[in-house]
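To start, I am sharing the structure in question, which I have written as structure tokens.
Every protein chain except one is present and positioned as in the full complex.
Each chain carries a letter (A, B, C, D and E) given by its place in the written order, and its residues are counted from 1.
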Amino acid sequence: MMAKKSMVVERLRKAQMIECLSKGKRLDGRGLLDYRPIVINTEVIEKAEGSAKVSIGNTQVIAGVKVEVDEPFPDTPNEGLLIVNAEVLPLASPYTEPGPPDEDAIELARVVDRGIRASEMIDLSKLVLIEGEKVLAVYVDVNMLDLDGNLFDAASYAVVSALLTARIPKFTISDKGKVVKLNEFTKLPIKTIPISVTMAKIGDTLIVDPTYEEELVMDARVTLVIDSDGNLCAGQKGCSGALSFEQIKLACENAIVKSKEVREIIKRVTGYGEA
Amino acid sequence: MMAKKSMVVERLRKAQMIECLSKGKRLDGRGLLDYRPIVINTEVIEKAEGSAKVSIGNTQVIAGVKVEVDEPFPDTPNEGLLIVNAEVLPLASPYTEPGPPDEDAIELARVVDRGIRASEMIDLSKLVLIEGEKVLAVYVDVNMLDLDGNLFDAASYAVVSALLTARIPKFTISDKGKVVKLNEFTKLPIKTIPISVTMAKIGDTLIVDPTYEEELVMDARVTLVIDSDGNLCAGQKGCSGALSFEQIKLACENAIVKSKEVREIIKRVTGYGEA
Amino acid sequence: MMAKKSMVVERLRKAQMIECLSKGKRLDGRGLLDYRPIVINTEVIEKAEGSAKVSIGNTQVIAGVKVEVDEPFPDTPNEGLLIVNAEVLPLASPYTEPGPPDEDAIELARVVDRGIRASEMIDLSKLVLIEGEKVLAVYVDVNMLDLDGNLFDAASYAVVSALLTARIPKFTISDKGKVVKLNEFTKLPIKTIPISVTMAKIGDTLIVDPTYEEELVMDARVTLVIDSDGNLCAGQKGCSGALSFEQIKLACENAIVKSKEVREIIKRVTGYGEA
Amino acid sequence: MRKLIDENGLRVDGRRVDELRPIKIEVGVLKNANGSASIELGKNKIIAAVYGPKEVHPKHMARPDRSLLRCRYHMSPFSTETRKSPAPSRREVEISKVIREALEPALILEDYPRTAIDVYIEVLQADGGSRVASITAASTALADAGINMRDLVTGCAVGKVDGQIVLDLNDIEDKEGEVDMPIAIMLNLNQITLFQLEGILTPEEFKKAFEMALEGCKKIYQIQREALIKKYFGSSEPIPVE
Amino acid sequence: MRKLIDENGLRVDGRRVDELRPIKIEVGVLKNANGSASIELGKNKIIAAVYGPKEVHPKHMARPDRSLLRCRYHMSPFSTETRKSPAPSRREVEISKVIREALEPALILEDYPRTAIDVYIEVLQADGGSRVASITAASTALADAGINMRDLVTGCAVGKVDGQIVLDLNDIEDKEGEVDMPIAIMLNLNQITLFQLEGILTPEEFKKAFEMALEGCKKIYQIQREALIKKYFGSSEPIPVE
Partner (left out) sequence: MRKLIDENGLRVDGRRVDELRPIKIEVGVLKNANGSASIELGKNKIIAAVYGPKEVHPKHMARPDRSLLRCRYHMSPFSTETRKSPAPSRREVEISKVIREALEPALILEDYPRTAIDVYIEVLQADGGSRVASITAASTALADAGINMRDLVTGCAVGKVDGQIVLDLNDIEDKEGEVDMPIAIMLNLNQITLFQLEGILTPEEFKKAFEMALEGCKKIYQIQREALIKKYFGSSEPIPVE
């Protein structure tokens, strides 16, 4: 996922970008805290219990939810399982190669997962079929299809939208204690809608929703996940630069503001909260 | 498995071969549709339930059958398991390296497996011990020992011969519902003898049983598997060239004729069909 | 684990070392059959059931014992499990890389394991909870922390010391036949104290406890494990040179003598055998 | 075993025996790729992308006289009824190989010495015939990437269900039917580039099945052309074949 | 769920909410490494070693303008309650990455073009906060290796337990508490180099937690300095900060 570029070009591009940002503008004309257009389509994969295709500008990702009956982890016998995986497909950019997820894809999956889990979006205690023995396992796989920056938010919105619209089978326990799948469906037990807001620090400026070009020159990346109550529930700083103490606080403020906008889009698209 | 050779030598060799084939002859003197000598020895590995060593000219392979008690696949609760694996051993040629099976070995194993499975050679429904719970799993591992072309047919004949002569233990179900191995033996439930016939297209000529030298210059490879009734039951085109519509039909006709010859050899060697 | 060095330097160093050894001395002043100082600390990892940190000169290793309830191997239903793993950590030397254990680490683990197992140090038959169903599995993991030669002995002493001082939980079987962990502890059932003695052959001289520098020029390595009764119980020759028939016998004699010295150190440090 | 063809000769999804499922091809669906195409064939949803011609890594794999074609067919974990592990299965390895060998005869690789051309196929949703749909999409994506080609490659499967030869098997027919025979052709050159067979066919059935598959390919070829025309000439109207 | 803070405001291990666990840092614990340090923080026992600047293999990974920093965080099988497989887990891969990115801002990598610097961290025993303790040890080991640095990096975790913000979570607080927020800073530069958050905090709680973590880092920074001074000047007496 690392682009090859000459050092000279890199420095020139960065200087130009910092110059532009110092005037409060970005190369694509957006304001510092503007998202690119966010387009979300749900129920795009009929064979999955839930699915969503999300684009943020030219970045495209797709997430699918599969539900299986499984055993709980020994240390959480009263909770269902939630497993988030991310793959950056080789078709997504000239810089991606086939193979098992690298550290970038693993970090991506784990940060998306952390946002869902820490916000308590899904009430995992309601996914238990037989305490300590059988629970629902919710697998969410998110594939990156076309890369133009800000995979963290795109992947997160796809996962959240797929979970919000998932139609999962109902189960009952037979007299013999066996789990039986019914031909009825229900929604996942949703408690909140966590929204990921990712910012890049370039020079001394924080911008929201970086493009691939902006990511190439950013000093640091920070992702904050905000729940429906406006609380922080997950965070991750990335890249080889640092943030000042003030910047981390500013990032929190930005995230709280922007998360509201995005949450409204997701609610509208998924119909969540409507009777 | 790809030889390194200079382009010039490659082109000269191909030209010479096409010249020769245009006269209906091959470099080793065979006719276009002749097999090299086929030698089959069975029961060569006492520790295996079945085994066969096959040579076609200088190509040597060995197959062994191991039978285990296992659980059926969830979607075929009333069938035993048949698992075919192929390894091209590093000792088999200067171009093979140690490591997990590469795409060539995987294709080889899957095409051999497909011939056995699609022909319904083994009646898998007769390998069930306890419906949905315990079945026989028949593992056939085939090792390539010395490479001189036409691995598909050599591997297939070894697998078929090992299965035809396999001596598998009988089992019974105890009062407690446990599977108990008896000290009696039986044969596998055989329904037909599928014979693989592999042809190479060089220039515009189809030849049977290509040597390694012929494979180096072939444009396409086609394998057809014919059952005892003279029906097609599996096929696979390989290599980076194409076949004309007429050639594929001609290949079928050739395969039906040649399969009869080879089936007679295998029946004689394995004693199959004799009281 | 292979150092890069110029051939010239290698030959000079070897010549110098052989010259020195011919006078019965070593470059660090030791006699041919002297160990470097052996320092052993036990119970250094509170979360492990047993642990020991061992240094021999500048070589440092650490071993930890974890005990789990597991199923026995089908062919030894009346025995607990003992599993020894060794890792040469990348922090241990400039020549070690991250990754799964290489052939050196695998040989190391297997030879240490062989010494414990063949000496019957642990009475595995006493680790059975429910015959054929539940046994204790004793995992011993030994990490190389800092390399300066003679990993075989250092790892072996760490494993032996960790096992001798391990405090393992007691278990009982409930009325329902379940394994229940008690809040009581016991020692492992120890039958003997196997001591590994490793020698290097340089030129025609056998030396005990080679340093890394000595290992670089040694022709062969031989490890012999001696039990408390002075019997041989495991052995392994290593490296690309040979030993004369006389040298192997001399190695046995040396090992029997040196093992007594080291066994006394381990008994003192672990308090083994004291009421 | 349920009946797969009813008394009116209609299949489980209402098609006649020689009828294709609905098919949709779109060209240029990914920004980063040099060429791309998506295909929907029944419930199949597949994206193919082409990167190249490009430098080869590692270099010793480069061929001095032609481009190195590489191909990866991969199924998304959510593409199947039961979740599929993202690690490539043996089936995916074999299909990647036969797809590469189905595309290669159409490509003029000699025009791009010392380079590599990568074809990545992602099956987002799998239905019967995903490998032939993948070939159709991939050859369209190769055309979109501007790679010199002798012809488009068009794939179509044919099979035997309830004793009858049928075109373009869906998932149920693939699993419960008797025979699956996927082929791919270069229509204008009368050449077969993919041929696989699994299941028992008499020689006569084989000939009939083969002819039916060719007819299917002809129809799909038109849709490939239209999709390319739509992207490059802004029209989806069929243009008469030269 | 057991109470993690008692009526006297004391935690399960007897600490006040803003109190660190006992901490001990030792420099130069390995002979082979170019720099090394061990840390004990509560029950954490961690060794960090630095190899480099050194040649890069494979060569094409070398950067012409700076050193390549690589980092491996690894837990020993016996470091946890239940034995951990020695193969790196996804968690270890992520932590290795964030630790590398926490150390990199402090290193003047431009001083060592075309080289690599490897940081290897082995967790011999794990307690709450092993990643921040690892960062503290690793930056001390980098200083011991003589790598040019802008500042030491100091890590400390803060969290929320029984509704209260508490410093330096131990294992039980980490597992049963509500929030874990590890951070690492360059104290003299007022810069954050690691920031992670898991669990729900109001904006006010976040600010409080952040300030508490900074106070923790200040104390740990002094111990890092003393450990370096002890090795290099033979004294463990605190030397006044310039």
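Following the convention adopted for this analysis, a contact is a pair of C-beta atoms (placed from the backbone, for glycine too) under 8 Å apart; a residue touches a chain by one contact, two chains touch by 3 or more.
Given the structure is predicted, the values throughout are model-derived calculations rather than measurements.
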Which displayed chains the unshown chain touches: B, C
Touching the absent chain when the full complex is considered, from C:R13, C:R30, C:R110 or C:R167: C:R110
Touching the absent chain when the full complex is considered, from B:T42, B:N143 or B:N231: B:N143
Touching the absent chain when the full complex is considered, from B:L89, B:I130, B:V179 or B:V257: B:L89
Among B:Q60, B:S119, B:S196 or B:N231, the residue in touch with the chain that has been omitted: B:Q60
Residues of subunit C (touch criterion as defined above) contacting the omitted chain: 7, 103-104, 106-107, 109-110, 114, 117-120, 222, 224, 227, 230-245, 247-249, 252-253, 256
Contact set of subunit B toward the excluded chain (per top definition): 44-48, 51, 58, 60, 62, 64-66, 68, 85, 87, 89-94, 98, 100, 139, 141, 143, 145-148
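Here is the rule we go by: only the chains that are shown with their structure count from here on.
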Connectivity without subunit A (remaining chains kept where they are): B, D | C, E
Steps needed, at minimum, to go from subunit A to subunit E via contacts: 1
Centroid-based (C-alpha) most distant chain relative to subunit D: C
Approximate Å spacing (C-alpha centroids) for the pair subunit C, subunit D: 58
Centre-of-Cα separation between subunit B and subunit A, whole angstrom: 48
Rounded Å distance, subunit A centre to subunit D centre (Cα mean): 32
Contact graph of the chains (line, ring, star, complete, other): line
Touching chain combinations (by label order): A-D, A-E, B-D, C-E
